[in-house]
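Every protein chain but one is kept in place in this view of the complex.
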Amino acid sequence: MAKGHTARLRYKYPLPIHPIDDLPDLIPQNPLSWAYWTYCYLTKVNYLKFRIPVEIIGQKYVHILVRNSYHMQYLWENGFFGTGQFSRSEPTWKNRTLERLNIGLTNTRINTLSNNTIPETLQLEEITKRRRMLRIEFKQQREKLEKQLLQLRKNNGSIEEEKELLEKEREMLRDFKAKQSLIDIEHSFNNNERLEDFELIDTNGNIIELEALELLPVEAIFLTFSLPVLNISVQELCSRLVPKPVQNIKYDDIQLLIRKYIVYHHYRSRGWCVRSGIKFGCEYLLYKRGPPFQHAEFCVLVLDAEESQDYTWYSSIARVIGGARKSLVLCYVHNELPEKNILQLWKSGNFTELFSKFNVGEIVYKRWVPGKNRD
Amino acid sequence: MSTLDKDYENDPTKDALDDDEIDDDELTQDWSKIAALSKKNPNYTIPKRGEKDAVIDGTNAQELLLNNARNEMFEALENSVRGTMIKSQVKAYYLPLQHEAIVPHPKGNFLQSMGKADKQGRVFLKFHEFLYLAERGTITPYQTFCIQDPDSLEEQTIELQLSIQDLYSFFKSQDESDNFLVFAYLKRLGFIVNLTDSNDCDTTSFFPPPKKSILSNILNIYNTIRSIFTFHKLSLFNAFFYSKWNFLFNRYTTSGQIYVGLKKLIPFFKAPHTRYDLLSLNSQHKLSSDTSHKKQKLSNINFKPLKITFDVWKPQSNYKKKVPGLPDYQVVVFNKNDPHQRFPTYLEMRKIFDSLDYKFEYLSEITDDLSWNKYSYTNGMLRTAYLSSIKAKAQQQRSSQNPNNPKSKKKKNSRPTSQFVLQNRRLKNGYRSFLLCVIDSGIISFVKISETDFGSEDVWYVPPKNIKKYNK
Amino acid sequence: MDEKLELVRNNLVHYQQWEDVRVSPASFQWEGENIQLIIGKPSNSEREECVLPVEYSQYQESLLTTNLIDATFTNLVSEEFERIVLAIIGDDGTVVFYYITRGTSTI
Partner (left out) sequence: MSCIDIEIGPSGHVGHVHSLEAARRLRTSHGVVGVLSGTLPAAAQQNCFLYLPLVLPHEEIAWLLRRCDDGDGDGKEKVRLVRRQVTENGSQLQEVSRKQAVEQARRDEKNIRFHMTYDNNSGITHSKELDPQYLRECQCTRCEVYTALKEGDASRVVAAGSRFGAQYTLYPGDPLRVHATMLVLPAVKNNQPWDVRALLSIARLATTVRKTVLLPSTSDTKTRATSDDTSIDRRQSHDTQNHVRFYRLEWTGFG
């Protein structure tokens, strides 16, 4: 369980603001320890010693990027914020590329905090890729078999022959599944160099960090409004997110953003690791601790309390989520104030007041099969 | 095994490959076995489904297979004639004015869960029960007419047998015909199904009669202290917490303390977790039911609000139709193609939740020896008292205990379950719930809609205490 | 090259390992956004694909409409391509790829 142990150390803190957990012990019969404790208590702060700068690119659709490797790592390790642009979640592109181009093995193995975890993360991306290839191969073979079947029928083949082919197909599927699990164990790397790869190497022969960590708008708000982590004020951030002169802003421009933040904050503040759920057709995925530790068990859809969509919309999202064996939560946001007051609060930059004027209610949506609920 | 490499599994495609539920249509309806069924043999097994092709390939072989499949299907339908031996037929007469049916000489198993008897021993069936039984062939539908003989000018009463087609034309509304579909669907699976607003029996309620005022008074006071929405009157706290001074002046020694600060910002709806929550919510609801829906009425003039249509009991042999206990489920029927209906909004769902009255099954997760007879009221009496007051006491008690028995056994097994498992169960199963039955041109599917409450559950990671430190 | 083209181009070249990736010169304006295609060859494929990058945001209406796809096919897609690869650039750091084909004919 060595990996589990390093993961525990690596992801020790659920938030980028750390508690003061290194106070000396108090020894009741030793007054000196009291004084020392008090001294430590007063001198230590939760406040971060640095602020993380973000780069905001784009006009209408913005991307909030963190470029510094250390900062990228810090945000990932302390609450799993952001996604690497060329990775599934944790930004591992640079290390993968080093490995692929065989640079890492010789001299310039990159010196980051995550040195010890390189193999694991590599394995992840690599496995996904190999599984994908396997799937393609499987598909091709299946198509071939189907063609054979068609041919057979055209030539008036017998039922037995047909059965044989169908059996073959089933055999293939079993094979495929067996191979797939095999991949999880062994994995090999291919190191093809391509012309484009040269653009990745600077004059000193080092790899350029092409990948940035991208923050969701709501993550960025959380990291500046709720916790002082980013080097940008919430007012400035919001004016970039809604790039309009203040007097022209309408309720429609801000309501979605507010709604999404309300829900994001709601779950974050109960300890969930909240990540984008776009793959599953919903707003958020909820992880108990974070992606390295377990699957997300909940998918959250954000709705207005008075919103009603066509039934097909719910059922198709539910089908996707049910297929991945996760629970679908509909999180409804109810506005307690008239729209113009909300707009007023936004314009005056009073986000604390603004966010506390909404409340949330939750529904679990689950397919119900009568036959399975009879006793 | 590492816990670290599970991320790739998030890919939805991975599970979809071998998901059995997802592709009902990958299976074929194989009517051949149904066709072969002997009508006399009730102990049939439902046939398995065969294999299908992926594409139309234009071959004779496929054409042949298709023809066979079609013939089997239509043969099965042709041979499946309604009605059984005439000797065992029970006649039921449609009463157009009442839109129900009367059975003068009732007999048969269906009487256990359907129909209302009068003093002469005749039984009255609701229209949907009538049609369902006629479709099954359990009863034969008739209607009587008074006609005048053109020769003798004498009035005479004749009875005519009705066809199923006749019966379908008697539906008064689309809603009624939708409800019939759902009723028949659940009945075929053995469920006991009653219209929620029917008053054919002594109704049982989870909620005490309103006049017993001592409890409700106390609850009202309790309510004024704790409102439905837990609005945190914490604006001062929040104003400081989210100011730049917070982390300069405060000293948080655990992550939990930071979370406690964070979670005070967004108010949330706290679902009723306990019996007391439910009771107090109910009495409060009764007091303020007029004002709370004003806003809604304005916005959905075009839509009929959905409401609870059916009470449903799991299949059981000891159901007492005169005094049924609390239902196991409550069903809301929703026709997705009806332009006057829509998927309920949250506010509409809340209205439905507040009108629920069934075995709130989640309560049995909390209370170990939950006996529903002690927690429900029949005719304004506590159900245990009510049951012991009527004659067939011994029988009744057996019937009422039976559904609880398996549950209490389960509970004993689950007692040592960890806090995390229990918490997960609460989050996933939620609290009050209803079944939304969706009708799509004759196809029926169910969705369970439950309240859940993430706001009341903290899940942040608490690192294990460092043992070395303690030793020192 | 604007941000979204660069982002998708880099994703194709350095994440998906496509070959021969280039930005097609033709473009048009659509509701204030530049619409332009990227052409390239997926790894282990013989066939070139053309890729349409479109932004998607958590809190704003999407630009993607049938009219936009129509216009793209009409203005930018040459005969040799029967489909386009839609690259949806999320504001969560992801780019996802979908084929879009016209009509119902090839079932």
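First chain written, first letter: the chains are A, B and C, and each begins at residue 1.
Convention: contacts are C-beta pairs under 8 Å (C-beta built on N, C-alpha and C of every residue); 3 or more make two chains touch, one makes a residue touch a chain.
Everything numeric here is computed off the predicted structure, so don't read it as measured data.
Contacts of the undisplayed chain with the visible chains, over the whole complex, involve A, B, C. Of the candidate positions B:M73, B:L195, B:V260 or B:L382, contact with the unshown chain belongs to B:M73.
Only one of B:H99, B:R122, B:R136 or B:K321 touches the chain withheld from this view, namely B:R136. Mapped onto chain A, the footprint of the missing chain covers residues 132, 135-136, 278-282, 310-313, 315-320, 323.
Counting over the whole complex, chain B has residues 12-13, 16-17, 22-26, 28-29, 31, 34, 37, 39, 44, 46, 52-56, 62, 65-66, 69-70, 73-74, 76-87, 96, 132, 135-137, 140, 143, 145, 147-150, 158, 160-166, 168-169, 171-174, 176-177, 181, 184-185, 188-190, 336-339, 438, 440-445 touching the chain that is not drawn. With the whole complex as reference, residues 11, 16, 42, 56, 61-67, 69-71, 73-74, 85-88, 94-105, 107 of chain C touch the missing chain.
Everything below uses one rule, namely that only the chains that are shown with their structure count from here on.
Rounded to whole angstrom units, the spacing between the C-alpha centres of chain A and chain C is 23. Look at where the CA atoms of chain B average out and do the same for chain C: the two points lie 46 Å apart.
Residue positions of chain A touching 2 or more other chains, listed in rising order: 279.
Chain contacts: chain C has no residue touching two or more partner chains.
For chain B in complex with chain A, the residues that touch the partner chain are 2-12, 14-16, 18-19, 21-22, 51, 54-55, 57, 59-62, 185-186, 189-191, 229, 231-232, 234-235, 238-239, 242, 244, 247-248, 250-255, 257-259, 262-263, 265-269, 296, 299, 314-315, 329, 334, 336, 342-350, 406, 424, 427-430, 433, 435, 438, 445-455, 457-461, 463, 469, 472. Per the touch definition, chain A reaches chain C in the complex via residues 57-58, 60-64, 82-87, 93, 97, 133, 136, 194, 196, 200, 210, 213-218, 241, 256-257, 260, 275-276, 278-279, 283.
Against chain A, the residues of chain C that register as touching in their complex are 3-4, 7, 10-11, 13-15, 17, 19, 21, 32-33, 44, 55-60, 89-96.
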